[in-house]
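Every protein chain but one is kept in place in this view of the complex.
Read from first to last, the chains carry the letters A, B and C; within each, the first residue is number 1.
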Amino acid sequence: MAMNIMSTTGCLLEMCDERFELEDYQGGVPRWCTGCGDNAILAAAQRLCRDEGLRPEKTVFVSGIGCSSRFPHYMKTYGFHGIHGRALPVAEGVKMARPELTVFVNTGDGDCCSIGAAHWIHAVRYNMNLTVFLHDNKIYGLTKKQASPTTPIGTKSNTTPRGSYLEALNPLTVTLGVQNVSFVAQAVDWIPEVLFDIVKAAYRHKGLSFIRIVQRCPEWLPDMFEPWMRDPDKVQLLHHDDGLQFSASLSRLYKNQLRHDPSDLNRAREIASSLEPIPVGILYRNPDVPCYEDLLRSDKLRTPELTRAVLDAEFDKYTIRPQGSEKMQA
Amino acid sequence: MAMNIMSTTGCLLEMCDERFELEDYQGGVPRWCTGCGDNAILAAAQRLCRDEGLRPEKTVFVSGIGCSSRFPHYMKTYGFHGIHGRALPVAEGVKMARPELTVFVNTGDGDCCSIGAAHWIHAVRYNMNLTVFLHDNKIYGLTKKQASPTTPIGTKSNTTPRGSYLEALNPLTVTLGVQNVSFVAQAVDWIPEVLFDIVKAAYRHKGLSFIRIVQRCPEWLPDMFEPWMRDPDKVQLLHHDDGLQFSASLSRLYKNQLRHDPSDLNRAREIASSLEPIPVGILYRNPDVPCYEDLLRSDKLRTPELTRAVLDAEFDKYTIRPQGSEKMQA
Amino acid sequence: MSIPNSLDIPRSKARPPARKAAVKLKEHIVEIISDSGEGAQKCGQLLGAIAAHTGNGIWTTEIIPAEIRPPARSVAGASGNRIRIGSGRITNGGEETDLVVAFNEQVLLGRLRAKELKPNCTILLESIWRTHVDPKIAASYIEVHDRLVAAGYNVHEVPMEQECRAVVADARRGKNMFALGMLCHIYSLEMRLAADQIALAFGKKDQSVVDANVKLLQAGYKWAQTNLDFCYSIPAARPTEPQIVVNGNTALALGVVASGMEICAMYPITPATSASHYLSEIFSKVGGVLHQAEDEISACAFAVGASYAGKCAVTITSGPGFSLKQEAIGLAVMGEIPLVVVNVQRGGPSTGLPTKMEQGDLMAAIFGSHGDAPKVVMAPGTIEECFYSIITARKIAETFNMVVVVLSDAGLATSQQSFPRPQFSETWMAPPVDQSPVPDGAKPYDWDDATGLARRFVPGRPGGMHTLTGLAHDRDSHVAYDAEINEQSLRARSLKLAALQKTLKAPPVYGDRKGDLLVIGWGSTKGAIEEAVGTMRADGHKVSSLHLQFLQPLPSGIKEIMQGFKKVMTVESNWSDRPQDGIIDETNRRYSSLAILLRSRYLVDIDCWSEVKGQPIKPGTIRRVMSEKLKQ
Partner (left out) sequence: MSIPNSLDIPRSKARPPARKAAVKLKEHIVEIISDSGEGAQKCGQLLGAIAAHTGNGIWTTEIIPAEIRPPARSVAGASGNRIRIGSGRITNGGEETDLVVAFNEQVLLGRLRAKELKPNCTILLESIWRTHVDPKIAASYIEVHDRLVAAGYNVHEVPMEQECRAVVADARRGKNMFALGMLCHIYSLEMRLAADQIALAFGKKDQSVVDANVKLLQAGYKWAQTNLDFCYSIPAARPTEPQIVVNGNTALALGVVASGMEICAMYPITPATSASHYLSEIFSKVGGVLHQAEDEISACAFAVGASYAGKCAVTITSGPGFSLKQEAIGLAVMGEIPLVVVNVQRGGPSTGLPTKMEQGDLMAAIFGSHGDAPKVVMAPGTIEECFYSIITARKIAETFNMVVVVLSDAGLATSQQSFPRPQFSETWMAPPVDQSPVPDGAKPYDWDDATGLARRFVPGRPGGMHTLTGLAHDRDSHVAYDAEINEQSLRARSLKLAALQKTLKAPPVYGDRKGDLLVIGWGSTKGAIEEAVGTMRADGHKVSSLHLQFLQPLPSGIKEIMQGFKKVMTVESNWSDRPQDGIIDETNRRYSSLAILLRSRYLVDIDCWSEVKGQPIKPGTIRRVMSEKLKQ
């Protein structure tokens, strides 16, 4: 329950009025498989909400369809569990209508990179102030193990019983190919500390922050993520004064680190191309890309008075007044 | 009309049997506006067909909807003028069913990069042996001047009367962001010689060759392309021993040239990002990416005999024979 | 070529211009056609505006070539406008054309072949081609001219460009105002009004442009006065209240502004797009947002998101886009999210006839989404209804938390008509988004047992947090696969339609409530059907018509109305098999859309007649159909 610790000085800022606890964000009991990486993402999101003091009723998690898209049900905020592939346009609509709401998006590798690919490209282009979690488990989870665009080549699945045919799509390089891109990061579910740091940086970035989270699916791909988890050197942490900094303890475990300036797009694309080791951290950030909602929304309020005035001005252009026909035709 | 110049030696190759003239590829009279860049693309395609001796009945041009998608009607080959945004999947189906056909795709910046964006990304990924012309006039032509994803920021259109809001999408960097990409080039309609060279290289590449053609639309954007045409230095020709080589006369006019090795993906992405000057030539080529149709099609022929055999083998798995029930239950 | 052979029409050229008395007409249909870019559109619009300001009823129809820029002087290239001017209210485009001003003989041929000209109509034909340097062009002109004359058309050659040259440098671009001048004389329209309209139209440019155009206007007037041996007047009935003259798409856009909706998401598609063009001009002035999405699915999902967030949104499209939106529409139905979907229908199926009129999407609007997806479907019958239907749609959408589909069509989209200037009312708009805390224990889907209605918690309301889902769900919005819960929620969503239906009354019968034949229609055919019924009744036939604005749910009272008639039939612009085709019989005939709905509901043997020509159905055609039906 929310603890109302009203300050005696009557702080004006609404956000200071109440403090929220983790359980204020905990919705239904997650129904993901044991060991499913989605649990770690949920924990990071709930911690973020708490730490940033997000009001549950002003926060919306929007998703598509898939295991990962069950996410909103497990939050105690507002949620929208929509249709397959359309999480991003729904979220854009929410944000455009109500810019004061904090909007997150949960989408899967099928949801985002397959059926939703057009929306993905264009969401990056619109650069609305949304935080996007791409839960990339490299498989179709909910529909029981079909290859997704990010499934590594050769993977046996129910639609590719002799191994999948194509190189995996790299969501990072595609995202970084979009002109308007403003924030791209990569995280892995099994380093919660870094996952949280990235989520926080993404949330604090104004614009569309796109986080690809490599997410384990023990149900269908029990062995896929093993090598990375066994060998910390297969993960390369990206650090920078303008990016993330890692604790000493973490650095002892993850020795493979690279200094990367998130403002360097060309370099970001190069790093993003690496499949082994996988880069983890902020690949690109440009705080100067304007947000679509700011460009599109006028400062006018939709009041009846204004509406009447504008309508009347428009009607005037098309009006024929009775006096106009004072003189009858011969 | 096709001239049948049967060689006396009875050449075995069908392609040698007949020679085709340009008019063998000329269909209905083009209905594009005067000065429309689509005309130049049509001329290049017809010349390619002639020079490569493509049999009209074995050649298919597939398109979506838009001014540019009228293209197939103006060829005298087979054509498929489909629905908006779906040129690529239709072409993929044609090619998968009939790999022996030569299949071209004509698509517009709206058709390909907006409504068709998911198919675009995935067509690049499938890497089927198709030659794709992206007629990029930076506007919705057929529907009368709405901003497209490639419309430069600030452009006035019927849906952006106060100027378009977003940076133009760069089709090259997005395409180059797809892991399986095998051929990316950029051409401009107003240098027909280079356009043709690129079209030829694209056609000869086995795999999906994606050509973004900057195409003038004098009807809606009469001034947009002026600066480039006035100043040849705003175009940068890419040359390489493994890429294009330019004639002396062309090089006199287009002095701004850059040596670029088409096998260098990182460099290709950097060059592709340049908006001014615009790079023209082959940005990337990798002949080693396998084609989806080769991966997916078995060498089996769909004969009744084989069908009977396979069906019987399957039925056997599920069959209960009368003798199975010889013994009745108590 | 199909030039009729009636020959006994006096030709003007034989006679010297005489002093004329204006012949009084009840109405006339005028066309101005040219290559595209020559300004016939503008000329027609202005003629319509002048007539409307005079007090005449008008109906203008755009003549749009199929291509962006068809070749000059081509049969398929006619671009222009057609104006029906009448003494009283005009509700549709009427029959064939009485008088046409053509800038070349080829575009004229196109109209002839389309059978759009009356057999003996008056033709004012630009004569410059007669002496064209290209002998082929000159020959073509002379040949067509002579055949027209021979076929009985009342052809007047007009040296438009030549006359214009005396006034302006670029004579080709001035022709349209010259033509307007001629028409002002021919229809005895006031030059002052015409000059005012020109000033309004060109006011944005500088005064010299206005002046040049007025000069051309006067030259045309003068020429007609001097050279033509006829002129008309169409007495105008003085309107008692201010009118506005707009086309259907402008009316839709104004309706969006008036309805208080704040977000319109769209993807360009003909013939819907011009509504968005207009909105993109004005919407931001009231704090509205026009979002051009990357495709129709995204546009619809965006609108769904905005509506969910508390701002009921609208998405505007045409047939192909409507098909694409079906899944997202189903989500709105399931989530009980209010949503207005406008479908400006065009010829189908598939890409079909993008610029042409058809009413082919009614069944897709009702039944298009998979599963049981009850939604409201309504169709404006006039330009005025285009405006008000959006306001109604928004209100129903938010009252019932339903999807409301508004079916306009290409006929209404580009046609202009005058109607009383709307008086804005605050009740048109929704109250501000409710941000009050949700009462304890309230559930997001507290379906009312009798009406199926539930409240709705929009984000921002404390205590209302829940996750909306497209999966089957219970009153808490929790995913539920339970059999009973599934039936409960299907029932609730369906009951809401019945609840709305209880508030709807059958529209008034046009004509008597008893008779031999009742024609039922919907959407843009309203004016033509009622005009046809009106003339038939004037001729003594016992016919009436009923025009439905709500197609789902159907209002009650229709059965009782039908019982007053011996025969009932629908008249629609969507396909129905012709009974006269040999292979067609009662076991396989595919009826037109409304007929299917009415037959199914009322079990009455309702016949249908339909035409799918890409053109509005003409009153005369409907008259003929009714006569035949009466005889059967």
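In the analysis below, a contact is a pair of C-beta atoms (placed from the backbone, for glycine too) under 8 Å apart; a residue touches a chain by one contact, two chains touch by 3 or more.
All figures in this text were calculated on a predicted structure; none of them were measured in a lab.
S.K.: For the chain that was dropped from the view, give me its touching partners among the shown chains.
M.R.: When the entire complex is considered, the left-out chain reaches A, B, C.
S.K.: Return the single residue from B:Gly27, B:Gly53 or B:Pro290 that touches the missing chain.
M.R.: B:Gly27
S.K.: For a quick check of understanding: of B:Leu48, B:Cys67, B:Ala91 or B:Cys291, which residue touches the chain that isn't displayed?
M.R.: The one listed residue touching the chain not shown is B:Ala91.
S.K.: Looking beyond the chains shown, say which of C:Glu241, C:Asp440 or C:Glu484 touches the absent one.
M.R.: C:Glu484
S.K.: Since one chain has been left out of the picture, which residues of subunit C touch it in the full complex?
M.R.: That gives, for subunit C, the contact residues 66, 76, 114, 297, 319-320, 322-324, 326-327, 330-331, 333-335, 343, 345, 347-356, 358, 360-361, 363-364, 366-374, 450-451, 469-472, 479, 481-484, 486-487, 490-491, 494-495, 497-499, 501-502, 553-559, 574-575, 577-578, 581-591, 596-597, 599-601, 603-605, 611-615.
S.K.: Touching the hidden chain in the full complex, which residues of subunit A are there? Just list them.
M.R.: With respect to the unshown chain, the touching residues of subunit A are 29, 31-34, 65, 67, 83-85, 110, 114-115, 117, 140-144, 146-147, 149, 158-161, 219.
S.K.: For subunit B, which residues lie in contact with the unshown chain of the complex?
M.R.: 27-28, 56-58, 60-62, 65, 72-73, 75-83, 86, 89-98, 100-101, 118-119, 121-122, 296-304, 306-308, 310-312, 314-315, 318-322, 324-330
In the analysis below, only the chains that are shown with their structure count from here on.
S.K.: Please find the two chains that have the most C-beta pairs touching each other.
M.R.: A-C
S.K.: Which chain, with its centre taken as the mean C-alpha position, is closest to the global C-alpha centre?
M.R.: Central by C-alpha mean position: chain C.
S.K.: How many angstrom between the C-alpha centroids of subunit C and subunit A?
M.R.: So the centroids are 42 Å from each other.
S.K.: Using mean CA coordinates as chain centres, what's the subunit A-subunit B distance in Å?
M.R.: Centre-to-centre distance between subunit A and subunit B: 33 Å.
S.K.: Which residues does subunit C have that touch at least 2 chains other than itself?
M.R.: Residues 294-295 of subunit C touch two or more partner chains.
S.K.: Can you pull out the residues of subunit A that are in contact with at least two other chains?
M.R.: 118, 121-122, 296
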